[in-house]
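What follows is one structure encoded as structure tokens, with my remarks underneath.
Our next item is chain A:
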Amino acid sequence: MARIELNEISHSYRRKPKSDADFAIKRIHHIWESGGAYALLGPSGCGKTTMLNIISGLLNPTKGRVLYDGKDVTNLPPEKRNIAQVFQFPVLYDTMSVFNNLAFPLRNRGLSGSDVNRRVHEVAEILDLSPFLNKRAEGLAADAKQKISLGRGLVRSDVAAILFDEPLTVIDPHLKWNLRRKLKEIHEQLNLTFIYVTHDQVEALTFADNVMVMYEGEIVQVGSPQDLFENPEHTFVGYFIGSPGMNLLECTLEGNVANFNGVSITLDEETAAKGLKTKGKLELGIRPMNVEICADAVDGSLPAKVNTVEDQGSYKIVTMSLAGKTVRAKLPEDRSVPGDQVWLVFPPKCTRLFADGRLVK
Partner candidate 1 sequence: MEKWQDNKAWFLILPATIIVAFSAIIPLMTVVNYSIQDIFGPGEAVYVGMEWFRDMLGNYRLHDALWRQFLFSGLVLLIEIPLGVLIALAMPKRGWGVSACLVTLALPLVIPWNVIGTIWIIFTRPDIGLFGVGINSLNLLSVPFDHTAKPLYAWITLLAMEVWHWTPLVALLAYAGLRSIPEAYYQAAKIDGASKWATFFYIQLPKMRGVLTIAVLLRWMDSFLIYAEPFALTGGGPGNSTTFLSIYLVKLATMQFDLGPAAAFSLIYFLIVLLFSFIFYQALLNVGRGEKT
Partner candidate 2 sequence: MKIQKKTIALSIYFILLILPIYWMLNMSLRTNADILANFALYPADITFKNYIKIFTDPTWYSGYINAMIYVCMNTVMSLAFALPAAYAFSRYKFLGDGQMFFWFLTNRMAPPAVFLLPYLQLYSTINLMDTCLAVALAHCLFNVPLAIWILEGFMSGIPKEIDETAFIDGYSFPRFFVTIFIPLIRAGVGVTAFFCFMFSWVELLFARTLTITDAKPITATMTRTISATGLDWGLLAAAGVLTIVPGALVIWFVRNYLAKGFALGRV
């Protein structure tokens, strides 16, 4: 495994990029420590696959350097970097058996027959593929095929890192869970560096110890799943993570009170003080599970009209209108919604303030 460093990387697919918008990756500067399980989370088009291809060497970045264990590999082609990549759909050598598929990378590197044999059997064992070794790879199910793709990476004992580009896309839902669990097992067993790209927050948050959220070509936040949930540093993180995402309301600040459309919400003093010093568009953020719903007006509560209630089984999602804006709340299944007209309380310690998308702190 290797410690992978991206140093001031930016990339544009155009030959002569003119503005920021021409860059698929605006600026990435990050270090992945060896042996970690990392997830790269972000919506389609945010630059995740571009970044993955820069790490693996399939793409040469417009600017910046890539370092493995301190060594500059920016100009090395993929086969020299000793990286493995698993793609969105299974990429196999259709005409070969499972055994030959797994043996292919080793044979290309000139390993002896007995070494190849031993290594392939080891990896097949780990991936539960041993009974299929002599079958043609083409005839297997999608999840087995993805395991073979993974196996071609694992089979090289000195592999630097394994990169996954949304590998569960074509897998049936009930098999996804199995495969995810298998991946985590393998990671714990072999302690390789895994970098996993996805747009599915559930995959990212369950798989990785450390999640990088990307948005429009930049890393917006890095942290543990819990961190990202509780302390989003960007409106995008707040909105993207959590189901449903964070409520975001544009507002203005006066003293320690946030105002919009005639409604006033008290913020805690520290946040308000910092907010007054920052410039830019201000937004209030609160997670649906933190919005308190009351049957009657209490001190500091705000009147809202209930639009819909979705019963999701173990919880309910209540969509309401507050002074013309939509607010969602998440209630546990035993709580009921007290009618069409309710009063909302936004606890100050759960209410965050964002300026131009970034957390005010």
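Note that in this section a contact is a pair of C-beta atoms (placed from the backbone, for glycine too) under 8 Å apart; a residue touches a chain by one contact, two chains touch by 3 or more; residues count from 1.
These made the cut because all candidates are chains of the complex that A comes from, given by their letters.
If you're wondering where the values come from, they're calculated on a predicted model, not measured in any experiment.
The listed chains 1 or 2 are all part of this complex, yet only 1 touches chain A. On the side of chain A, the complex with candidate 1 involves touching residues 53, 56, 58, 77-79, 83-85, 87-89, 91, 93-96, 104-105, 108-109, 138-139, 149, 152.
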